[in-house]
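Heads up, this is only part of the complex; the chains shown haven't been moved.
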């Protein structure tokens, strides 16, 4: 697989890619070049026919990511605009346009996880703050180790989270009182609480064991028909944002092509023969 | 009540209908004639003024339903289209149209549970796979016995579930990570897990006790004003698919007629007198 | 702070307002003059720059509120329309228009909690019936004491709840089976059940302790940047009713102005200096 | 082709069906049995592979249709409910439910024109009142003779049009001031006005010439790839009700199957060879 500057990407199992945020010395905090590369990786794997399931984790023992590297951000980008050092303009409306463009680009990079055609399992551990929430709400499945410390941290630096947490959190967790509690207070919450409210669907003792659990889950998903798996991700994400009537209609059109795949026969035959089916790449 | 070929329909209590999927020798698996009859029953009860609450369960000890009878399906309908024996056409676009029509008809039959004006309590037990999920997500209330084995089974036969599970599951369970886990992996999950994430709202030891619990619940609902009960179902389903502003507006228009019912006076009077109100049929 | 007739409003802590429904002799039940004043209070605090967080509770030991004062309602408003004493008209369509107008006004009054720019923490105890649900689903955070008795009571008086419960309950609790169970049966449920399904995010032993917990939470929220906090409430409510794409776009525009605030610098500086930031009023 | 009781259906050209409302002695006015048969015809032709374009017109010289046969309607259905002769119930809410069911069934019958997979050209002449508007707004293309007298007639019988005119008219004509003028006033308007505002896209001297024009148009459409034509109808109707982003996404999925048709090659080859392509049935 390709080599990247801020991320380790390898293939621990056939059809399974593992992406690690690789800046452990800075608790895997992000700056602009990193989220641009982040998008490149997900866009690439989205269409990589060797990949059927993706694991995303953070390198090192201490953090999935502590979010934005505020120091780095203060030297560029939106916060710099705000901070006012060498602004391109002092006109409020013009600064607003620059900020909006910047936020949209940043959102686009993180949304690449959601748009990725392949399922993404996010494994969190240690500090998982701010941008950690934006990223993980985009993932399909969230699991964490028992030591994870989560927070929607943005109000503590004077802003409403704008890279996706406030948009997606109410749609991945069905407990609006809790969503508002943690978003308004910026308080730290732990793995058990995350599991109880349904933010993560699995808690495992240690980071290592969480990676093992993710690998097992990814291996299982990768053994299925990629036509079925990728369609399932697409249709579930469509359902989240549409009425029942609209999604049923979309589903019918989607499957009008997908169901013509040979995977159906292969899967059914394997089911009867108790063998492991092999599916063409996608 | 009428007699049906694949379903037992009786009235165990006044105003309460009980529908049983009645093909226990095949684990209550479905083929096309069954889902057509299924729709007929729900459409009929929807407007049957003797019915105020409906229980749906599966006959026999082993299964609510194992879903599509793949053997039967391979001889007709969409999968047959796909399987390619005596196809009407080999043109991909034309086959796609036939598949889309077939899926829409199938969806319509299952959606009759959701469109039914009367509340539907779904009691699950044993194997509850594939179509069992499509059907039960349409029901209003889901309860199950402790032995239930659920699965969103479709990826295991090479396709994305297209009869409603992927559309409705994210709207009945507020744990998107779990929804994706079970939909992508097709793994079996049990009653406790279903209860913990909120897929069912009650787990009872045995099938018999689950039926008893459903009967008690149905009896309670059937004792209320049918104007109030049927309006409540309609307004909750509307809310799921619309903005708050839209649903408040719809609610105001709905109740502008409904609140003119004599049931309000009867219910309030009975409340004061501690008697049991009687309501005109609906 | 101003004096009101049916509500106690004081400021127990800087920037924190506490509103108490103050008709304990009638279990804090509501009649029309009360919900009009209710709206006045929330509209006023919404723009009161001395207020950054609001607690809403019910005076007395026995009830948050038992909902509509049916006796009072039977002498005016919609139910009177329905009850038929001195109707303005007997024409069904004209009565329907009057009812619709009445319901909309009532909805508007209760929705003022949701539209309030400041976060609202609702503390419930004792009887919390009918309108108690309409009101509390509008609040941002719900906590309750262990003795709380909740019910979506409306079907018991012959009508579908129309002041917001049926619209918002499916959006604040991600367990549609449970939502329908309690809405169709009108049964009482307790604090533990409310916590388990996520209707409240905290249960505390007694009413007094629940108020203490709310004060602590309010104090914390009030210590944050009001630009960040109020933006967070707005963006979370927007997300609930829009697609992910729409909310991301709205978020970008929102923050294009908000992020130009000096609060960002103050918050970050305080974070570095470990001091408590002070923010300009809003 | 089949024989129907209230409609003449023939095939004047290969792949072109012509449906005539056939009750000229009563100015082609409708009663319940007619709109049920109307739906049967459109549902049948929708899936009839011999049909690629449909013309809808009214038999006789005097009217396309004058709408509801009020005399007949007063003996059954919704207006009878309202008129109060032998009502099933006097309870307002229960009558409301019966009316709602009746209106929905009637709407469904008329909507069959819109849902029909094949394009429908509606030819109007003479009186084209009330239901004539509901029906023709469902059609794809509207043409009329110079003598046509249109009216959204319902307010003149005390009701808001509820079978589709008020829903679709603002979506087929981009002149909201005019739409409201004719809908609120119930005034008659003529062919020239209908053409000027874009309600019809063609005006022809006489009914006979209008039928000729429709036949020519239908013949042209029927000569094209049915995969392309039917997809075009579906995608235009989808666009009307969805955002641009949603429709582009739906379009991509739709064509992912449709574009695999052999019609593309046949059409392109014929284009090069200047021959007339022949397409497999659909």
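Should a chain be cited, it is by its letter among A, B, C and D, assigned in written order, with residues numbered from 1 in that chain.
Assume a residue touches a chain if its C-beta (ideal position, glycine included) is under 8 Å from a C-beta of that chain, and two chains touch if they have at least 3 such contacts.
Keep in mind that this is a model prediction, so the values were computed, not measured.
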Report task. If you could, jot down how many copies the complete complex is built from here, 4 of which are displayed. Result -> 6
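The rule we apply is simple: only the chains that are shown with their structure count from here on.
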Query raised in the report: Most remote chain relative to chain A, going by C-alpha centroids?
Result: D
Query raised in the report: Any idea if chain A and chain C meet via the same residues, over half in common, or different ones?
Result: different
Report task. Could you tell me the distance, in whole angstrom, between the mean C-alpha positions of chain C and chain D? Result -> 47
Query raised in the report: For chain B and chain C, what's the span in angstrom between their mean Cα positions?
Result: 33
Query raised in the report: Of all the residues in chain D, which ones touch at least 2 other chains?
Result: 92, 257, 260
Query raised in the report: How about chain A: which of its residues touch chain C in the complex?
Result: 70, 74, 78-79, 81-83, 92, 95-97, 99-100, 103-104, 107, 111, 114, 154-162, 164, 166-171, 173-181, 183-187, 197-198, 240-242
Report summary line: Listed in rising order, the residues of chain B that touch chain D in the complex are 47, 89, 91-94, 96-97, 101, 117, 227, 230, 257-263, 280-282
Query raised in the report: Which residues of chain B touch chain C in the complex?
Result: 119, 140-143, 171-175, 198-202, 217, 220-221, 224-225, 227-229, 231-236, 239-240, 243-245, 247-249, 251-261, 263-268, 271, 277
